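Once you've had a glance at the structure underneath, I'll fire off some questions.
Just one protein chain is left out here, and the rest sit where they should.
Moving on, here comes subunit A:
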Amino acid sequence: MHDAVRLTTPLSREDVEKLRIGDRVLLSGIIYTARDAAHKRLVELLEAGESLPFDLEGQVIYYVGPSPAKPGRPIGAAGPTTSYRMDAYAPELIRQGLRGMIGKGARNDAVKAAMKEHKAVYFAAIGGAGALMAQSILSAEVIAYPELGPEAVRRLKVKDLPVIVANDCHGGDLYEEGVRKYARTA
């Protein structure tokens, strides 16, 4: 297996075009957190023609609702949540410049089409590996919707966050191709 690719945010179109499904990536830089409740609000802002709490261009959103931080730590456990709940909102954010998403589980056709058209990538993080993922998070700051608690939008500074390319911008889908490769017909 080849080595992991190191990438730093914001991601360029070229960064994304190089990625293929199955690639292991270590992500560094600034990323943003948002779950369903925050996505709903972000898309409502866009529909109302208002500006977002952060600029989407080239950015990566991590679908996570962390557990509370212990004293002296930036964040608690921080593994991904299931991505399909964000499928209704993701295409609009991709059209607005969002370049990457991190979550777990397959995406729907609308999200995949938007990724292909606008060159975005979907990374799978390891669901349930919250303690491990937290070790790559250097700092966390709530920048919007504090009232949503774990669902607030946070700006995270990450170093070598381990993820796998699950959907690339060329139409590849590891959830489909990986399973097909290992399925045994009875």
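In this text, a residue touches a chain if its C-beta (ideal position, glycine included) is under 8 Å from a C-beta of that chain, and two chains touch if they have at least 3 such contacts; residues count from 1.
Just so we're on the same page, contacts and distances are computed from a predicted model.
S.K.: Leaving aside the chains on screen, match the unshown one to its UniProt name from "Fumarate hydratase subunit alpha", "Spermidine/putrescine transport system permease protein PotB", "Ferredoxin, 2Fe-2S" or "Heme-copper oxidase subunit III".
M.R.: Options "Fumarate hydratase subunit alpha", "Spermidine/putrescine transport system permease protein PotB", "Ferredoxin, 2Fe-2S" or "Heme-copper oxidase subunit III" narrow down to "Fumarate hydratase subunit alpha" for the missing chain.
S.K.: Which of these, A:16, A:31, A:64 or A:158, touches the one chain of the complex that we don't see?
M.R.: Checking each option in A:16, A:31, A:64 or A:158, the one touching the absent chain turns out to be A:64.
S.K.: Given the full complex, what residues of subunit A touch the hidden partner chain?
M.R.: 1, 22, 24, 37, 64-70, 76-79, 81-82, 84, 104-106, 124, 126-132, 134-135, 149-150, 162, 164, 166, 174-175, 177-186
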